[in-house]
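Have a look at this one before I ask anything.
Showing chain A:
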Amino acid sequence: MSLTALLVDGLTVRFGSFRAIDDLSLAIDYGEVRAVIGPNGAGKTTLLDVISGITRPKQGRVLFDGAHDITRWSESAIARAGLRRKFQKPSVFEGLTVRQHIAIGADVGFRSRLDAPALEDRISEVLETVGLTEQGERLAGELGHGHKQWLEIGMVLASDPRVLMLDEPVAGLTDEETERTARLVRALVRPDRAIVVVEHDMDFVERIADRVTVLHEGRTLFEGSMDKVRADKAVVEVYLGR
Partner candidate 1 sequence: MTPITRDRPFLLLVALLVMLSVAMPLLSGTGLAPSRYLTNAIGQLAAFAVLALSLDLIWGYLGILSLGHGLFFAIGGYVVAMYLLKHSFVVTGTVPDFLQFMGWKEFPFYWAGFEFFPYAFGVAVAVTLLISGVFGYVSFRSRVGGVYFAIITQALVYVAMLLMFRNDTGFGGNNGMTGFSVILGWPMGTSGMITALAVASLVTLALVLVGCRWLVGSRFGALMLATRDDETRLRTLGYETLRLKLIVWCLSALLAMLAGMLYVPQVGIINPRVLSPELSLEIAVWVAIGGRGHLVGAVIGALLVNALKFWLSSAAPDVWPFILSGLIVLVVLVFPNGLMDLAKFRLARPMGPKRMETKRMARGIGEARS
Partner candidate 2 sequence: MVKFTRRSFLQASGVAAAGLASPIGMPALLRSAQAQSGPVKLGCLFSSSGTMANLEGRLNYVVKMAADEINAKGGVNGRTIDVLVSDPASDWPLYAQTAKQMLQQEKVSALFGCWTSVSRKTVLPVVEQEKGLLYYPLHFEGDENSKNVVYVNSPPASSVLPAVDYLMSEEGVSAKRFFMLGSDYVWPRTINKQLKGYWKSKGIPESAWKEEYVPFGFSNFQTLVNQIRAFADQGGGQPVVVLTVVGNSIPDFMREFANQGILATDIPVLGLDMVEADLEGLDTSKLVGHLNCWAYLQNAKGPANETFLKNWAGYVTAKNVPFKGDVSIDPMVSAYDSVHLWAMAAQKAGSFEVPEVSKAFAGLTFDCPSGYKIAMTGENNYVSRGVFIGSVNDKQGFDILWQSKDTPKPVPFSPYG
């Protein structure tokens, strides 16, 4: 196992003439929580899209676990390799119950390979982690916004991912819920897991992130701890300057 979970190398993504990501390189290590921040249009979500296989880059590559070039893999292959992502807009299956979500997340395949008790155990365990034990039999469509966010985290968590990508996990949450989410994220840290968080809430980022990457116009503007980010002139310029 390499230390670097994800290596993004010279990545360029274009939409028409617009460069969403422009020759971007960065490395994310196992065991860390990396926050990716930046103003709107900086390329944060597009970066996650490339990593999870939704968008194909024009140039560059993404290496997983130091060895696998996943740039051209399909979304599902990437997911099966252990890279899971929570979307910016809570994406849950409105017609399924909470437990069904976790079951789908825990074990990939049209037929479950886990035996029933093992699966039930795993579901209960995950539900406990994300605090949705009470809601197990409810339909996802009926959940509140915060619960949907946690359900989606639970769903991507259920498979024990090596790389966990969280796109704005606290957008639209109350302070209390944000606090709870922050604790949840920190609790998910493991030495063999990398966590990438895209977020606008600076306080939240400060609470969870080991390191912060600031993107601007598709490039890395700055990389370092949150303190340093706050002190950096260029970053302040980008966020407040205009």
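Candidate entries met the following condition: all candidates are chains of the complex that A comes from, given by their letters.
Here is the rule we use: contacts are C-beta pairs under 8 Å (C-beta built on N, C-alpha and C of every residue); 3 or more make two chains touch, one makes a residue touch a chain; residues count from 1.
Because the structure is predicted, anything quoted here is derived from the model rather than measured.
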Exercise. Only one of these touches chain A in the complex, so go through 1 or 2 and give me its number.
Key: 1
Exercise. Give every residue of chain A touching candidate 1 within the complex, in rising order.
Key: 52-54, 74-80, 84-85, 87, 91-96, 100, 103-105, 108, 110-112, 137-139, 141-142, 152, 155-156, 159
